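Please read through the structure below; I'll follow up with questions.
Of the protein chains in this complex, all but one are displayed in their positions.
This part shows subunit A:
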């Protein structure tokens, strides 16, 4: 329960009077509050004295100051709690109790602050929204700095890294070993060679006596082919090696760099496969264009290229907008120019798409001069076009540039916030579950207490006597009252789903006696009240219907009691309405087995049921759900 509202708990409990007239079952008794007067506590932190009310600290019972752990620091002579910690950092800790919000002071060093929080048992996730981003930023910076330091010290190879991992490390970070560096430079060299050969291939080489001027590629075909083959072989080997070394092959194959690699070497192989067919040679030539993609392989070698690529990617929307507005203007002006020049003879403006070229060249202020308007109207509109071109292109660009830098940073922050949001939602859900779990846990504890009293074992009583704070016990009492009002219980999600399954199974027409016990199930505590065949002496004692839970759901399927049919009919909760001796007779023999088989590991699941009296003879009543044969043992 969030603590700021601890002050409102009395109000919530008082408002529970609104449930009383409609309640189905009698209310549980309230926890006793030892009327401790609210007293001032003195906290002496390295000489600086802080004072606060005791109830302020009690708001967060799972921290050091809110729990009994602070008693370790109590100084009898001076009647104060002494902590040998930093008083400046303690200010924000104490303010957390007061206001319910934890703030991160900017002047504080992040690791010192973290230590203080850890000492006082406060998780840093609850830092308020105002300071959370700053806190996370500083923490990340710190972590990166530590990691950088670590990496520098990590130059020595870890002895137990597999060959595959060393290879991957060598590929990703060429400075780790000389082999990696050699590999890095060799591949770089071959990329350069490949690109240069592609370029030189097309240069006209000079006329031979036999043939006219032709590009070098056709003249020295064999040489270029060998060069190409060598480069492609190197690239293929490199790709295969990277594929082998990658920790996640699937992810590697999806990455941009690997796609570039594949596209760079594919044309060669396709060319090998294809024959010298006239039809496909056209397509083949197109494929050769893709060889230019090899130049992108340089981005592995250049950090700057990578950043540029990322920048363009993140700025795509601004560029898209620029393109869109340009397209609009181009279409408008091309249309206008076309219709203006339609009249003139020998006009180059043969169609609107043909005018696009003129508009683009004019708006970008290139002005090649291959298309010029001849009519007066055309010249007027042409000049308007060039003026507006200046405006359209020149003006938004600075805006876009500044927008780009602002949006770029904002995007970064938004991504961060989105990533944080998910974890914060998880935290909040965990906190909520924690408080509801706390209630279910305390029910379980209360029940275990009773059971153990009955069975007389002492082994597990240690962790049962966890003292709930007064606030928690009052809150649990409030939830208990709500349960009684509606005659339904809070259960854990797992058990809820189990119950759903069971009821779904039982909705099939199976003539099992479990149906009668199912009806008995829905009766709950109040069926006894309405039947009233047994005198209930003091219904002030609450009927403990508890279905305990938690992760270690210990199914007591070890107690596979195959009760004969007539007995299962009897063995429903309505059996408590039978005469006392009858019930005692039936269950007498099962009493022993119950006690023996209940194996209380850390979190067993037990269904318990009690009715009004704490009678001396234990009356375990066992229900069987014939469908699953899980016997839920209940004991008083």
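Note that in this section a contact is a pair of C-beta atoms (placed from the backbone, for glycine too) under 8 Å apart; a residue touches a chain by one contact, two chains touch by 3 or more; residues count from 1.
Throughout what follows, contacts and distances are computed from a predicted model.
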{"item": "Name per UniProt, for the chain absent here [options: \"Proteasome subunit beta\", \"Kv channel-interacting protein 4\", \"Integrator complex subunit 11\" or \"glutathione transferase\"]", "value": "\"Kv channel-interacting protein 4\""}
{"item": "Selected from A:38, A:71 or A:370 as touching the chain missing from the view", "value": "A:38"}
{"item": "Contact residue for the chain not shown (choose from A:11, A:189, A:225 or A:368)", "value": "A:11"}
{"item": "Chain not shown: contacting residue from A:286, A:383 or A:503", "value": "A:503"}
{"item": "Residue numbers in subunit A that touch the chain omitted from display", "value": "1-2, 4-24, 26-27, 29-30, 33, 35, 38, 98-99, 321-322, 325-326, 328-329, 388, 391-392, 395-396, 399, 432-433, 435-436, 475, 478-479, 481-483, 485-486, 488-493, 495-496, 499-500, 503, 521-522, 524, 539-540, 545, 547"}
